[in-house]
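Removed: one protein chain of the complex. Kept in place: all other protein chains.
Every chain is named by a letter (A and B) in the order it is written, and numbering of its residues begins at 1.
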Amino acid sequence: MDSLIDKITSLLSDYAHCIDSDELERWPEFFTEQARYFVTTAFNQEKGLSIGIIDASSRNMLEDRVAALRKANIYEPQRYRHIISIVRITGNDGMLARVEASFMVVRTMIDGTQDLFVSGRYEDVIDLSRESPLFAEKLVILDSDKIDTLLAIPL
Amino acid sequence: MDSLIDKITSLLSDYAHCIDSDELERWPEFFTEQARYFVTTAFNQEKGLSIGIIDASSRNMLEDRVAALRKANIYEPQRYRHIISIVRITGNDGMLARVEASFMVVRTMIDGTQDLFVSGRYEDVIDLSRESPLFAEKLVILDSDKIDTLLAIPL
Partner (left out) sequence: MDSLIDKITSLLSDYAHCIDSDELERWPEFFTEQARYFVTTAFNQEKGLSIGIIDASSRNMLEDRVAALRKANIYEPQRYRHIISIVRITGNDGMLARVEASFMVVRTMIDGTQDLFVSGRYEDVIDLSRESPLFAEKLVILDSDKIDTLLAIPL
């Protein structure tokens, strides 16, 4: 029998795999219909600024985002590799779980060079009432304010 | 029902979150009253040298350390992000568990630049006899001998 932490681990690792293998069309399926997906920086969050780098309030908006990414053809042939730290559950009422996880993303350029692309943490609300857990809210808080335009990709 | 590995995961991820969110006053609370907290390098450990970069033998000493850090105002406005690898349990008698985990810390400077600050492993003895698991011993073994003075911060 899987524990809650096991279920969360599966959701987060599936999510990261979807992005890292460039299966972006499946990315919105990890969210509920009314989900919020919000990317910001630690600086903005601490100042209470509600300005997001990305601020989507439904799965449809995420689908539009992927379509735009594909159409604009701005998705460059880098590879991304999410390394997600062990998970932290901060709340759970049986229907919704609050979860945090630190992460970093390694970027591999077409010439083979690699760098630390971003680091930060997820603050997620996970809907446990469905057959499979889904993100009802995903807040991505980046450690650095130096934002690469490539942040157009999902994190 | 959470497994032992789930409980350890929660303790370690809470611990890392406490440091990364600069809630250092809570840091000593992760340790038992008589806990040992010892930071050393792999080189020193392999040579059998008992010289630690930090060597504390009680929770009180950790509290003093945090107070000194705050007073000296040497805590600079960097951000730290612990990425903790999956966990390894090497012993468990029901009262005490021995646990190892590899980790790395990403540092983000005020100008937004990021680097790999340290990597290493934890060798922990965890007291399971309390309501919540606590560190009875935490040995932090750093991979590199090149020590940044900023190692004053908890790891």
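Basically, contacts are C-beta pairs under 8 Å (C-beta built on N, C-alpha and C of every residue); 3 or more make two chains touch, one makes a residue touch a chain.
Since we're looking at a predicted model, the values are computed, not measured.
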Sole contact to the chain not displayed, among A:87, A:128, A:142 or A:155: A:87
Sole residue of A:50, A:114 or A:132 that reaches the chain not shown, by the stated touch rule: A:114
Option touching the unshown chain, where B:12, B:87 or B:140 are the choices: B:87
Missing-chain contacts mapped onto subunit A: 1-3, 6, 9-10, 12-14, 16-17, 20, 79, 81-87, 101, 106, 108, 111-116
Those residues of subunit B which, in the complete complex, touch the missing chain: 1, 3-6, 42, 83, 85-89, 100-104, 116, 119-121, 143-146
